[in-house]
Every structure is written in structure tokens, then in C-alpha cells.
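The excerpt is restricted to a subset of chains, each kept in its original location.
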């Protein structure tokens, strides 16, 4: 007996759940959990189905294709451990949290490697027997630097790339290698305080709440479909530096939770949004 | 075109979703939203389906009965406004919030009447043109008092009875008239600080959080399936009285949200628990 | 025995707390609670002191003036009930919550009057025996409309004006009548989604959190010193309309809490920020 997750996404129509679940029933697959959502504005159907049984993927996918409208996406994902590559700059809190959680089983993930444009985090990463690739951007064009990183990252065949406070903008060329597979964490609130020194901006504005947003990266570093957001309360007594310090906790916690959701196949991207089942 | 909610609950088996949704498809009903849960510990299947179309309830229910295992519950609920009776003692915050939200459409509910064992809240309730029945418990046995209340409440044929800080224990006889249809709000944390003066107990213990729990009432006033819980942060500077004052806000907000969930047919009771879809 | 709150604000210097509290001690005033903050960036001292005893305000203020640096503000506020005027348009949730809380003592405030540019809320307000002034903006210049409102509002000599979803921009002339005494509630996040249809914008962006900000109004309607912010979690299944519906709850709750803080003299404005003691 195996467990797999079926993700279905197509134009809305009557009888879709019945059609799909009948195929599952014919294969004697048990449905453990099923969640469905219709975006009535865009007339699109989304479903996530946890299945248990003996899977003949090829036949199943063929049969799903027969019962679904022409423009559809179906994917059947097993629950084997996913592989990620983490990209960092100098800050340890996000990568540290993922390393630690992966170590004790709080995140069920294989960290294939960490790639950084500074050497600072090598020692930490290597404590966990994860290879650290230091690829400085100094003296390189952006294109050359990204290519050097791609040369290191692509062979790992990672399911996802996690930007754990990687502080450089990625070009569309880089992003296009991993469509909806790069996860970023953004300090403060998206879409507020876009630009440099957000904690300084937040301090000047006297905000009573600071937050973090984890999102997939599309062409613009700090935009793209939002996966998870959270906030913490702050007050007048925090300096800009202390806001940033507190912000780290919410950043690392939001990024870890977003990664967990993605690894669980709970996140479907549609347009510039996500459905989180 | 009408909208209805289908609630299905039965022993778990392969193919249940397919069977039920096929019946819906045959009737040309569109599924707007579908959520399913299997309690694998107790091998029981629960599903909530939002449907849109033209309904022939009798035929539909017959056909569901044919495809489901023998021991099942199916219910098809339309989205007409539900009717509640509210029971109170002297505190205004919970009943006030429900009255106000019903007034401006924040809760889609008809408040048939408010019944209180003290006269204090009559003036407030009557501002909203809702009848207030003052039924004192003084000089009456518990049985006689409850019968007097039942004589007033039952004719309203309310879908739910809401205990908005009704401070007397209800007997199993009273509760049995409204199985899983009485909603209570309990200050502080269930199951902590059971008994008198919970805020005083919380103050003595120096808690940093206080909360409220909304639940269905079964035989024991402060137990029964939990619908919704929430908390707020407090600190050393709060007196027991201020804790109670702050507690009011979380009580009223949790009760209103629980009521909303119940009115939306999002809450299924099973055993001493709820599924909130 | 009376209770008063002393608010002190001046250039920072050594010995300020000692100087001020010595004056209090000489008058045999008991300090129940004292909080102090120095903005080290701007070298400014802020203190809030709850005092109990017999007060000779004139002498006290003279003596405080003698011990403080030249550029200082001192205010001694008694705990008598404050008076507010509420401005509204058509939405009931914020004004309804304040009316209800004032009714049952959840907010210790006198609502002198409600002023609206539409007639819709008159019936609700009058249930609570509060005068409702309907002053339509139709056919009036902005200046003439605001003057008509000022003619009604100013005679009430309110301590604060609360914009409970008053949907028109106020001119600097109007605002200047009530410096740091107008409290507004802003849907969504400040400073994000400034402009029209914020819930629509939030929906399009697929946010996972929506919030509300209560702030004093200065020249710009949706800016000014922030008093209180809070958020709630939302997900993909909410339409823009449902986001707005959910947003109401957080709006009303944030506005009520901000008002409570202001009424308790816990909020000091400095520059474009607040200190909330």
C-alpha cells in the first residue's frame, strides 16, 4: 500500500469530482482526504486528493485525461522525500532553522546543498554534513554569477530552491529554470515598504506590527504568488535594529511553514496567487 | 438556481465520494466547494458539499441512501436564514454582539427571542425589536424553571439555542430537547479552571493568556464538542476584574464566530468532537 | 482620594524621573504605575505616571515646570468620562460596536453625538438615545459640507472625534480643529494598498492576511500616527466581498481597542508616531 497526492486543475464543469473519484474507485484507491475549490470568477476547478492503495500511474493518468476537459493539469505525486537547494547570503536564521528542523525530523526534506555568495555560513552548514558552495559575485557580471550558481545547483535536480535570505535579485533567466519552484522569504509586509531598509521604514512609520511573507518567485524578486504570511506585534520601544532582530523570528517561522506546505503538495499556484489546501 | 449544503456522514468505504458526487452530477448539480475527512482511527467518513442547481430533495436523498452504507446520515440544508433563541443572565457583551451583528448583516440569522432569568437585559434586547422573556428562577425548582423556559422557547422552533453567558447549569432533560443544537461560551480555558471564579483562579496563577471556548452542550454545561477557541495575551498588571473585562471581548468574538460556522453548516459533530469544514 | 494621569514630554536630561517624582512625593501622591521611555535617537523623554491622592493641579503644574527643561509638555488628566463625537457614512459595524460597548460599560465613554453624511445609520444610533445628525454632502462644496459638520460638532466640545468608517477625505482645515484628536480606522494594511478598493486589490494579490490600522489623522486621511494594528488570516476561498466582510471584524475590534487606549491616556503622539504605554 502506497500513499500519493493527486492534484487536478482544469476548466470548471459539472461532474468533475464524480469523474475523477470514479477513476480512483475503479482502481480501488481509498481517498483519505479530498479538498476542492472552484474559482468562480475565472471558472476554474482545483482539487487535491490524498490516495492510498496500489498505483498504476500510467493507466491512472490516461484515464484521468479521458474524463477531464481538454485544458487540464493532473499530477500524481508520491510521498518520497523531496530535495531542496538553499541559497543564502550572510544571515543564518532561516537556513539555520531549516537545517535544524531537517536534522530532527521537523521537516521531512533532503537538503542537497547550500549555495552562498559569501563564505560566512559555510561552517554552520557543514556542521550538518551538507555541502556548502561559496560562489562569490565579486568581479563577475550578474549573468556570469548566476551561471556559476546554475552550474552548481542544476546537477542536484532539486525539487525546490529556497531563498533563505539570499539578498541578490535573480534575473528572469535564472527564475525561468525553476518555474514556481523558487521559494523566497520577504521581510516586512508585501507589498508594503518595497525597497531598501524596510525595517528602517517601518520604524520611521511607527508600525505596531511587522511580518514576513513567503512566496514563489516569478520575474520580480519580492512579488509572486504568496504562500504564507504572519506577523508579530512590536511597539515604540523597538529600534530599527530590534525590529529587524524580532523580524528574524517571524521570517524563519514563515519560511519553514511555507516550505512544509509546499513539500506536502498543499500549494497550487494559479496566476499570481496560490491555493493552499 | 438554488444553493444547498449536503452533509454526509457514514462508515468509511472505497468509492464514497464518487458515488455521492455521481448522484449530484446526474441531477446536474454543480459542486462549488467540497471538503472530505476520514477519521482513520474510527473508520468514519465525513463530507460537506456545497451544491448549486435545481433540487428535488426527496429523490436526491433516496438516491444518496441507495449508494451509501447502511448506517449513514445525510442532510441537505438550504441557505435560508436560520432562527435562534438566545438565553442570558445579566451580562450584555455576548448577546449585544449577536444583536448588533444580526442588525447590520454581519450574522445572517433571525433572533426569534431572548430568554433571561433576570430582567436586566430586557431594555437592550427590545431596542432591536426582539421579544425578551424574563423568567426568574427564584422560588422555582430547577425542573419547574426549565419547564417554564421550554414552554416559551419550544414554540419558536429555533434551529439553535445560544447560551450567551447564561449562568445556570442546564439539566440533561433540557439539553435533550436540543441535541447538538445548544451552543455555549465558556470563559477561560476548557478544560482548565473548571469551577467558580475562573478569572480569579487565572489571576492567582499569573497566566499570560486567557481565552474562551464555544462548544455544543451535552450533559455537562462546560463540556461538549468544541466549535471554536481563541485567546488574548494578558500580563501581571491586570487585576482579576480586568482579566474578566478583557475576557469579555474574546468571549463575544469566539461565540459570534462559532455561531457563524454553525449557521453556515460548517460544523459536524462526531462523538465528543467537531469537524469544522 | 482622586486618581489622575500625569503625562510628561521634554528634552532628555539626567535626573528627570527623580525630579518629577519628588514633586509628586512632596504632594504625598502615590504612584500606582509609572512608565518611561527615552527616544535615544531624538533625545526626548516621555513618561506616563498614574497618581493617587489629593491634587492641587495649579501648584503641581508650576512645580513640574520648575524642574523640567524649558521646552516641555506636562498634562495632568483626571479619570472623568471623556466625550466623543463619531462620524460615519453608511457602514454600521464600527459605530455599532462602540455604541454597544459604551452601553454595557465595555468602553467608558460618553458618545455625545453621531454625525453622518447619509441617513442610513440614524435608526441604529437613536436606539441608544444618541443624537444623529444627518448632514448630506450632496450639493455642497467640500468646504461648505465640512463647515456644516463643524457647526454641529464643535459645540459638543468633544475630547475626540472618531471616524467610524467615515468615507470622505477631510481637509487640513477640518483636521486642524482637532490636532491629534481625530481617530480613524483604515481597512487593510497601512501603508499597503493605498487607494480605492483595497479588498479587491488584496484579493487580486492573494494575500493570506488582512488587517486594520487605527491612527490619528493628520493632513492625509490614511496616514498619521498609528495607534493600533491587528490582522486576521484569510485564504484563497474568500472572494473580495468576503475579505471585506471578514475585514469588518478586525476593523471594529482595532478601532475599539485604539479608542480604549486613547481614553485611558495611554497614547502619546510624537512626530508621526505614537508611544503606547
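By letter and in written order, the chains are A, B and C; residue numbering begins at 1 in each of them.
One rule holds in what follows: a residue touches a chain if its C-beta (ideal position, glycine included) is under 8 Å from a C-beta of that chain, and two chains touch if they have at least 3 such contacts.
Worth saying up front: this structure is predicted, and the values here are computed from it rather than measured.
Depicted are 3 of the identical subunits; the complete assembly encoded in this structure file consists of 4 such copies.
Operating definition for what follows: only the chains that are shown with their structure count from here on.
Of all residue numbers used where subunit A meets subunit B, over half belong to both copies. The two sides are thus made of the same residues.
Between subunit A and subunit C the CA-based rotation angle works out to 180°, given as a multiple of 5. As a whole-number value, the distance joining the C-alpha centres of subunit A and subunit B reads 37 Å. Counting only residues that touch two or more partner chains, subunit B has 33.
Across the interface of their complex, subunit A is touched by residues 37, 40-41, 189-193, 204-209, 211, 225-231, 235-237, 239, 272-276 of subunit C.
On the side of subunit B, the complex with subunit C involves touching residues 33, 91-93, 96-97, 99-101, 103-104, 106, 124, 127-128, 237, 245, 248-249, 253.
Within the complex formed with subunit A, the subunit B residues making contact are 12, 14-19, 21-22, 24-25, 28-38, 40.
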